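Below is the structure I would like to discuss, written out as structure tokens.
Only one protein chain is missing from this complex, and each of the others stays in its spot.
Chain IDs A and B follow the sequence of writing; residue 1 opens each chain.
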Amino acid sequence: MGPIVLLTDFGEKDWFAGVLRGVISGIAPKVSILDLGHHIPPGDIRAGAFSLWAARDHFPKGSIFVAVVDPGVGGPREALLVSAHGRHFIGPDNGLLSWAASGDPRRRIRALANPRYRAASLSSTFHGRDLFAPAAAHLARGAKPAAFGPLLKAMAELPPWRADFSGGKAGGKPGGTVRGEILHVDAFGNAITSLSAADLGKLPAPPKAARARGKAFPWKPYYGAAGAGKPLSLLGSCGLVELAVNGGNAAERHGLKRGDEVNLK
Amino acid sequence: MGPIVLLTDFGEKDWFAGVLRGVISGIAPKVSILDLGHHIPPGDIRAGAFSLWAARDHFPKGSIFVAVVDPGVGGPREALLVSAHGRHFIGPDNGLLSWAASGDPRRRIRALANPRYRAASLSSTFHGRDLFAPAAAHLARGAKPAAFGPLLKAMAELPPWRADFSGGKAGGKPGGTVRGEILHVDAFGNAITSLSAADLGKLPAPPKAARARGKAFPWKPYYGAAGAGKPLSLLGSCGLVELAVNGGNAAERHGLKRGDEVNLK
Partner (left out) sequence: MGPIVLLTDFGEKDWFAGVLRGVISGIAPKVSILDLGHHIPPGDIRAGAFSLWAARDHFPKGSIFVAVVDPGVGGPREALLVSAHGRHFIGPDNGLLSWAASGDPRRRIRALANPRYRAASLSSTFHGRDLFAPAAAHLARGAKPAAFGPLLKAMAELPPWRADFSGGKAGGKPGGTVRGEILHVDAFGNAITSLSAADLGKLPAPPKAARARGKAFPWKPYYGAAGAGKPLSLLGSCGLVELAVNGGNAAERHGLKRGDEVNLK
């Protein structure tokens, strides 16, 4: 089983991500350890949840995700092993795992309760090291999910993304608008929205442009189909509409931020 | 044997950390290569030494650490293979390895003198690539430590951390204060001090608060036990007292810096 996939808000300045690798290597020396990333902004559960969702299907079945964005560490929040979509997700019960684990009717949520699968003594500040990484390593070595702890009926869930369609007529022909929100601004400055190919399908015709912060982003098939430095929208690699600038940073240029409303027609 | 664990001040902007991996992979293709981190501030030997110390026990016995913070590269400083605490430490003789390798009476210090275990020609600026990484890879493949070079009697040592106890009476009852220093500020803004659980044990009662830069940090069992945005102190994951702000950045908020005096009573 495996690989083990790491996603945290630890950054790379300290030894924190490194010791996750060390702990896993001590328990399961042969397992592949793959970084999904360690640069979730500190404590930003929503950003972590979105990364986990966006990445999930590109890791093989059997992958074990260790996700740690855990401002409530040491307090009463539960620790989870969630099995869904043929993969496992280990982390705190604060919503971080919820988007990646949603939509599978066979989802199983378990508490990480078995002291065999954690460090001998648990720090109150670093459960990534003492609880989540050891659990992942034992799972990769063959421990059964049921051995980790009891089934739970529910887990903390982040709210679903906004995406609405409103019909209408434009010049006597069927029209309509889909409305959503910006979910993520990536390192290139592209703004990824909550609007999917399925939402586009509700429009009576291919979209003409997306609009956000009063700015139009004409619909294009790829970045370079807009002029250099020109705004555009397209269906991005997550299967979601993105707002971009060809060869530029759309978020900086147009002040786009997570949570901004976007419409498309 | 292995894994090989990399700690450097190279950053990730250039190909420097990458070629360590390449060189190791060319000599020992099956060994696991784990990053401890590459973001030690350039030339900051103390920061590297602390990371190595903090991480050591979370990597398995047999781990081979390659540590490169090496402003004296190409000059007369010695190159070392130090075996201690069941692990190996390879790097320059400038104090970088000293904290991680201290406290083991069976410590062995060797010079990396054998030309078989280095690149055919040594650059004067990149011994990580030409000397330290090849040595680690050959060690992982089975070369004996004694084959690398002669035993040395001593190595460069950083000064030990400050941590003192002074007794006293408070209101007629036994009192006392432990005094130490801030050793590290982490990416979350937590300040890790030199005061350990053993130092706390010298106090006649559990501590009430830590104090640094004139600010009190009340003693708490975990971050969330302080109010949101409130300062606190606790025993952190290194086994050392930490100063923190619940949900905030203590170092930014209160101007905490490495070397600052801390007391606890």
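FYI, a contact is a pair of C-beta atoms (placed from the backbone, for glycine too) under 8 Å apart; a residue touches a chain by one contact, two chains touch by 3 or more.
All of these numbers come straight from a predicted model, not from anything done at the bench.
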Remark   = Among the options A:I182, A:A212 or A:L234, the absent chain makes contact with A:L234
Task = Determine which one of A:P3, A:P42 or A:G75 touches the chain that has been left out.
result = A:P3
Absent chain, residues of chain B that touch it = 10-19, 21-23, 25-26, 29, 33, 42-43, 71-75, 123-126, 129-130
Ask   = If the missing chain were put back, which residues of chain A would it touch?
value = 3, 5, 7, 12, 32, 34-39, 51, 54-55, 58-60, 63, 184, 186-188, 221-225, 234-237, 242, 247
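The rule we apply is simple: only the chains that are shown with their structure count from here on.
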Task = List the centre-to-centre spacing of chain A and chain B in whole Å, with centres computed as mean CA coordinates.
result = 32
